[in-house]
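The complex is shown incomplete by one protein chain, all other protein chains being positioned as in the whole.
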Amino acid sequence: MEEAREEFVEYYAKNMGGVLGWFKARVYTIERWLYGAHRITGILIVLFMLPHFYSTGWHPGLWGDFILGIIVTFHIANGIRLILAELGFVVGKPLLVKKPSQRPLSLEGSQRYLVALALLLFIVLAVIWAYYALIVQAATW
Amino acid sequence: MSTEAKEYTLPPEVLEETVKASEELWKPIKKVKFRIYKYNPKKDYAPHWEEYELEVSKGMTILDALLEIKGEKDHTLGMRYSCRMGLCGSCAMMINGKQMLACQTRVIEAAGDGDVIELRPLENFPVTRDLATDFTSFFEKHKAVKPWIIRDEEELDNPTGPYKQTIEEYAKYYQFTDCIKCGACLSACPTAATDYEYLGPQALAQAYRYLVDSRDNGLDERIAVVDVAHGCWRCHFAGSCSDVCPRGVDPAQGIQLLKGLIIRRKFGFKPHKPTEALPAKIAKKKEQ
Partner (left out) sequence: MRESTVMFLHYITAILIAVTGLIHLLANNEPTIGPLIKENPVVYMGNMAIFLAALLYHAFNGVRVILIELVPDPCWTKWISWAVVIIGIATYVVGLQVLLVALGLV
């Protein structure tokens, strides 16, 4: 009885978000969605790598190739944004004067354009890949 | 000295307008249902939710509503508050799933079109009781980044004069001094959802605040604390901390700038030479 209580208390009293807390993006800004997507795409690419290494040249098929390309292009486009932001380039400068309800400059300033550019790059790369994987490559199959 | 106060009254039309506006602000206009998380780790097996209905007015904040519930409906409700004006950072909680200060959020605005408000204690913090959470580890993390000016002890013990700063030097860190340690940023952080060792946005932003302070001399000392496995590199710029910050401190920006600073430090860059106390400078020149 006491042991069961301890387990409950440990779970509820710690009150941690857990793995699901990584992806609780509904109420936050778009950066949180991109964070979750970056993590998931990274894991998926690693999972693809395993059979690709095990028997060299293995491919997940026509549509698998297409989906994999979309995943990789997202990881690349968002990765460029992250490298720039995490080295402190496009997050703005600290403010000296704040408005009464100041919105963060790292999310509302030049970062907005960088997010838009990253998504645009993703779409452009994804379209190029889709053309290549579904039309050019399919002809040779 | 005469103690009589001069009587002062507003002009009648202004007074009437003020009274009218005040009446409108506090007139009950809507019934809102509060779903509140109730849990006492010392007694209960698991948390449960309790519902209270309240007539709310336009000017009523969540904290006002909670105090009314505590006063009239359920006196066992546990929560923490102090200043009621967004300065102390005691009353941060999850209001409809997002971290906010209860004293700065109006019930009408939080409810929006619906009429249910869900109140939870801050996520990623251990629950003490109901809406109150345990901040011990949060304050320990803040203390771990050495949030004070690091100088020679001799100089600090026997000060010779003030340190002068230009407005540019001040502007580098002013934004981060507004932190009230409400814990909203650590609660919103996705890394902190699993990584309890992670220093957190608040502590890392404060580390940056002291690193770029022109009076500070503890660059490498503080970088050694921050540049570890569970330090600033576990931030992946999800931006939620800045999104929920009630004071516009923008911790996400501070952490990214901190990372840039650490990388530049690897290539031999130093952000500033620590300023000298002014009279000592003058005295040295006189000696020469």
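Before moving on, here are some points about what is shown:
Order as written gives the chain letters A and B; numbering starts at 1 within each chain.
Convention: contacts are C-beta pairs under 8 Å (C-beta built on N, C-alpha and C of every residue); 3 or more make two chains touch, one makes a residue touch a chain.
Predicted model, so just to flag it, every value in this text is computed and none were measured.
Of the listed positions B:Asn40, B:Ser137, B:Gln165 or B:Thr194, the one in contact with the omitted chain in the full complex is B:Thr194.
Of the options A:Val46, A:Val97 or A:Ile135, the residue whose C-beta touches the omitted chain is A:Val46.
Within subunit B, the residues in touch with the undisplayed chain are 191, 194-198, 227-231, 233-234, 259, 262-263, 266.
Residue-level contact of subunit A with the missing chain is found at 19, 39, 42-43, 45-46, 49, 53, 56, 76, 79, 83, 86-87, 137.
The definition used in the following text is that only the chains that are shown with their structure count from here on.
Across the interface of their complex, subunit B is touched by residues 4-5, 8-9, 12-24, 26-29, 31-32, 34-36, 38-39, 82, 85-89, 91-96, 98-99, 101-107, 111 of subunit A. Of all the residues in subunit B, the ones that touch subunit A in their complex are 39, 41, 45-47, 96-98, 121-127, 133, 167, 170-176, 178, 188, 190, 192-194, 196, 235-240, 242-245, 248, 250, 252-254, 256-261, 263.
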